[in-house]
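These notes are about the structure you will find just below.
For this depiction, one protein chain was excluded, whereas all remaining protein chains were kept in their positions.
Every chain is named by a letter (A and B) in the order it is written, and numbering of its residues begins at 1.
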Amino acid sequence: MTMQLARANGAMARPELLGLSPDRLFVVVSRLVALTLLVVTLSILSPHFLTWSNLINVVRHAAPLFLLSAGLTLVVLTAGIDLSVGAVLGLSGCIAASLITGGDPVLGIAAGLGAGLACGLVNGALVSYAGVPSFIATYGMMWIANGLAYVFMQGEVIYGLPAEFRLIGAGFLGPIPMPVLIMFGTLAALHVLLHRTPLGRGIYAIGGNPVAARLSGMPVHRRLVFVYAMSGLMASFAALVVVARTNAADVSLGEEQLLPAIAAVCLGGTSLFGGVGGVTGTAVGALILALVLNGMNLLGVNTFWQAGVLGFIILVSVFADQIVGGRIGRAGGAT
Amino acid sequence: MSATGAHPQLVKRSRALQLLAELPGAAYLLAFMSVMLTLATPEFFSVANLTNVALQVSVLSIVAFGMTLVILTEGIDLSLGPVLGLCGVVMGLLLVGGWPPLLAIGVALVIGAAFGTLNGTLVAYVGMPPFIVTLGAFGIAMSIAMVLTQGNSVTGLPEYVRLFNDGVLLGIPVPIWATAACFALTYVLLYHTKFGRYTFAIGGNRQALILSGSPARFYQVLVYVYAGGLAAIASFIMTARMNAAHPTIGVGLEFDAIAAVILGGTSFEKGRGGIIGTVVGALAVGVLRNGLNLMGVSTEWQVAVVGLVIILAVSLDSLRGLNQ
Partner (left out) sequence: MTISRRQFTAGTLAAGAATALGTLPSGSAFAQGSKPTIAFFVKNVTNPFWKACRIGAEKAAKELGINMEVVAPTKPDNIEEQTRLVEDWIVKKPDAFVFVPVDYKALVPSVQKANKAGIPIINYNNKMTDIEKVTFIGSDDALFEYEICKYLFNSMGGKGKVVHIDGVPAAITAQMRKKGFERAVKEFPGIEVLASQPGQYRRLPASQVFENLMQRFPEIDAVVSANDDMAVGIVEALYAAGRGGKTKVVGIDGIPDAIQAIAEGKMFATVDFSGHDQSYLAVQAAVRHLKGEKVPAEILLPVFIIDKSNVGKVAKTPEERAVPSWDKVAGKA
């Protein structure tokens, strides 16, 4: 708490550029530089990299990752965490795919999104009204969503979704893949929500200084529920795109999605201490992750190194932010 | 280490009612499950099965002891699972290569401590969020373990390794002794040393401690080092249990350990909680999983039930204001 105030004061004391404090400016510039460097390096190292089809590939991989981590970003902005996003993605994907192949696409999409929303609402209620730490509430939800998906699927895989539905994952609008359009549409909508509405400003306030937020008479509980509900909803939205892209759904859909999603949020410069960051950064983070994975594949790097490289990138990026922000040794210890 | 032991023991003290109110939800859960399972299944309340449960929670408990200390400092260590895997793999490779066991365990301890030092330094001195730091270390430890083994199990360990799982001393299997020893060590460190006093104090008062010029940061690093060291010890028990070391064996264990710690009543904030609660939390998880198996609950439902029980137990604590 004291730390949050101290940081806010520190940021105010310094000069601002383009409406950004110097350390925020560094986050933005460094990520763009990293993105550019990656593109340049990969273009030199691999002749296949800078082709239209490969770049489309990269953005298509980044899109579902972005959708998943965008919802998570909102939670992280309130200094919380949502460990259930991967499992919720799996559960909603299975429910949606099952109803869609059963012949009712509208109901399927609604049910899939509804399942995600429901999981998110429960998370939000547990965190805000029952006061359960977000880590534990969403960890429990991870098990519950996985369990429900197991019960629902009974070890089945659903194949063969209708072509019209598949458009949202595999289709194009002109030369641009649908997932990319969805990604940028969502990004714009969330950006407006966060920066142009009282609700969005409230989310930053809750993460930056919860006590002040409460004292200001803001409906903190309801906003927290909203944030977790959005996270669940975005996870199920990501599920629809993934299912449409792979043309199949099973319970393993959400496996190994959680850590990349958290990584994208951190790479995007959103602080796990809350109150600082945004969805634009997360989009850049998702792009960087997709580029790195694409590059490692193109260059034929042993897949065993992937986890380590991701871990290293996260450490270096947050380390650099700490140094430039002059926060070394100042920050407190809350997770 | 019997499943019902912790509960009556605590109640016997003075101010019994007060204590009863402060007991973590996991204690009630444990007592309730033990009674129900004893009534519902003939197998549960037998020496064989209770030994079983104790054996099954030994690795989890040892990791959770270290995790308790980290969480008491308002930190978290996601890397403990993969670090356990890496320690086990390196130790396994060295033992297969004919190294003397003490030296191999020594190397594993150094690896665990090294990751602890990395995590602790970045958290305490650089001020990075523990979640991120240890998530980074998670990936790095996992990759190194995978590359060292190419994803395979390390087998062909010397005969004596298995004694550390199968061996029995005074009627009690070795892993349970090891867990008890780790508990005793952690207990003494936490409640009778400067290290322990700092561990409690850092949670909630870190800023004030640093400003007053005390070596809080140094002790914060030590907490992560200790957790890494315990993970190395746990890796030895795990390796003995499988008679093999596997690079991904620990992945996921970190989340289970955190759940056990929080179930045991330790709070993410302000250094509230303790090590005895963690034992109760780990046992509650162990009895729950064992009970679901004995009751023949289908795997699909088990997954959902585990999540539900964790949320219920912690909600109970939160609503009583125990972990605020």
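Note that in this section contacts are C-beta pairs under 8 Å (C-beta built on N, C-alpha and C of every residue); 3 or more make two chains touch, one makes a residue touch a chain.
Quick caveat, the model's predicted, so the values are computed rather than measured.
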item	value
Selected residue (touches chain absent from view) among B:Leu122, B:Leu148, B:Ala178 or B:Ala244	B:Ala244
Identified contact with the non-displayed chain, of A:Leu253, A:Leu267 or A:Ile313	A:Leu253
Chain A residues touching the omitted chain (full complex)	46, 48-49, 51, 53-54, 57, 61, 147, 150, 153-157, 159-160, 170, 242, 246-248, 250-253, 255, 293-294, 297-298, 300, 303
For chain B, the residues touching the chain missing from this view	43, 46, 48-49, 52, 55-56, 59, 149-153, 155, 162, 165-166, 238, 241-244, 246-249, 252-253, 289-290, 293-294, 296, 298-300, 302-303, 306
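Following the convention adopted for this analysis, only the chains that are shown with their structure count from here on.
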item	value
Centre distance in Å when chain A and chain B are each reduced to the mean of their C-alpha atoms	29
Chain A - residues contacting chain B, complex	2-3, 81, 83, 126, 130-133, 135-137, 139-148, 150-151, 154, 259, 262-263, 266, 271-273, 302, 304-312, 314-315, 318-319, 322-323, 327-335
Contacting residues of chain B [partner chain A, same complex]	73-76, 122-123, 125-133, 135-140, 142-144, 146-147, 150-151, 202-203, 206-207, 210, 217, 220, 255, 258-259, 262, 267-269, 299-308, 310-311, 314-315, 318-319, 323-324
